[in-house]
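Input: a single structure, listed below in structure tokens.
Omission of a single protein chain aside, the complex is shown with its protein chains in their original locations.
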Amino acid sequence: MKTGVGLFASSMLFAVVTAIVYGFATRDVVGVMLLGMTSLALFVIALYIRVAEGESGLRADDPASSPADGAGDVVGTFALESYWPAAAALCVGLGIAGITFLPGLSSAMLLVALVAGALVVRLLVREST
Amino acid sequence: MRASRPAAAAATLCLAGCGVLPAGATLQAQQMHQVWIVFMAASAFVVALVWGLIGWCVFRWRERAADRGAPPQFKQNNPLEITWTVVPLVIVLALFAYTYVAERRVEALETSPPVRVDVTAFRWSWRFRYPALGVDVVGTPEHPPQLVLPLGETVGFDVESADVDHSFAVPAFLFKRDAIPGLANHFDWTPSRLGVFRGECGEFCGLDHALMTFTVAVVSPARFRSWAAAQRGVAATAVEVSP
Partner (left out) sequence: MSAAAELPEAQALVDHGILSWLAATDHKRIGILYISTVFAYFVIAGALALTIRLQLLHAGMTLVGPQAFDQVFTLHGTAMVFLVIAPFGFGLANYLIPLQIGAPDMALPRLNAFSFWLFLFGGLTVFLGAATNGGAGDAGWTAYAPLSTIRVGDGLGQDLWIVGLLMISISTIMTAVNFTTTVLVYRAPGMTMWRMPIFTWEMVATSLLVLVAFPPLTAVLAMLLIDRRLGGHFFDPAMGGSAILYQHLWWFFGHPEVYVMILPFFGIITEVVATFSRKPVFGYTGLVLAAFAIAGLSMTVWAHHMFTTGAVVDPFFSGMSFLIAVPTGVKFFNWIGTMWRGRIRLATPMLFALGFLFNFLLGGVTGVMVASPPIDFQARDSYFLVAHFHYALGGGSLFATFAAIYFWFPKMFGYRLRERLGAWHFWLLLVGFNLTFFPQFLLGMMGMMRRVYTYPAIPAWSQLNALSSLGAAIQFVAVAIFVANLIVSTRKRIPAGDDPWGGYTLEWTTSSPPPELNFERLPPIRSERPAYDLRHAAAEARS
């Protein structure tokens, strides 16, 4: 996953340098904090990719490789059709919108929405992986 | 940028003639006006160049019925690509240097300006106080206040807000400065022309934002002093002064 690590590590480096230059040029706390937190976020992502995926090579990154070489590879699991995303989005949406009312009411709404959503899905659907 | 001098002249004539960009009624504004002209000339040059190149491509290499085969399939030219990275870089750095110097001049503050005005923005009008002269002018959207300034003397401004973000804007002076609650903004104006100029609020602040206007009257120093003496201690809303 060299590409992934490279992408995020170099972005992190850019953010760090910018934070330093910005800090000296303007002495502004807010900007330094924002750029600093951005660097941290990018660092976490780069670290994750490095630790989780290591240096594993991809067939894609081999310029001489052909699609035929990849025949039989398990590329991934691609879920075909599912009501869960729409139902989950509805629940999350209701829960977030509920914040506009009292916080307590919002939590109650979220719970109700989740239970209702689960029941609806159960009634309607046969799930495919 | 030889080609841009005629462009600059054209730009200035056009705009001054049409009365589009105010000529600038303060010393600071005159400097900002020059920055506008320089940048418009540079922009005109770039736009003419790029539109010209694109237009040339479409005119010269438009597909015609008699065309056979494929056009030359080149995809890079390193010296050219480096040139068109470095040259614009040099140009923008020059523009930046020019801007930096101009901004420092515009924002220079005199340590003890002869006149001081405290501006307070509120929803939805303005209050102008001249602490040393004991003058206090408050407006309403129906009766906008007037700010009276002496010609040729530097006036130090202190701009604050009593509630939300506003902006103290006078287009004839090519300038605005935000009025932000909790922040005091300072700038100097040295009026260089007599007249009455329109002022507006330059930061959306709610329902009557569009009606939050005021006027600026630049008068001779003598008239200014007599006006201030007459206004001292008098609670004023709208004051009409003619130069």
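For clarity, chains are labelled A and B in written order, and residue numbers in each chain start from 1.
Everything that follows uses one rule, which is that a contact is a pair of C-beta atoms (placed from the backbone, for glycine too) under 8 Å apart; a residue touches a chain by one contact, two chains touch by 3 or more.
Quick caveat: nothing in here was measured; it's all calculated off a predicted structure.
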Legend entry - Chain not shown: contacting residue from B:115, B:135, B:149 or B:169: B:169
Legend entry - Residue of B:25, B:149, B:205 or B:218 in touch with the missing chain, whole complex considered: B:205
Legend entry - subunit B, residues in touch with the chain not shown (by the definition above): 15, 18-22, 31-32, 35-36, 39-40, 42-43, 46-47, 50-51, 53-54, 57-58, 61-63, 67, 70-77, 80-81, 84-85, 88-89, 92-93, 95-96, 99-100, 102-103, 106, 163-165, 167, 169, 171-172, 174-178, 180-183, 185-187, 198, 200-211, 213
Legend entry - Footprint left on subunit A by the chain that the document does not show: 1, 3-4, 7, 11, 14-15, 18, 22, 25-28, 30-31, 34-35, 38, 41-42, 45, 49, 58-67, 69-76, 78-86, 88-90, 92-93, 96-97, 99-100, 103, 125-126, 128-129
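In the analysis below, only the chains that are shown with their structure count from here on.
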Legend entry - Rounded Å distance between subunit A and subunit B, as computed from the means of their C-alpha atoms: 44
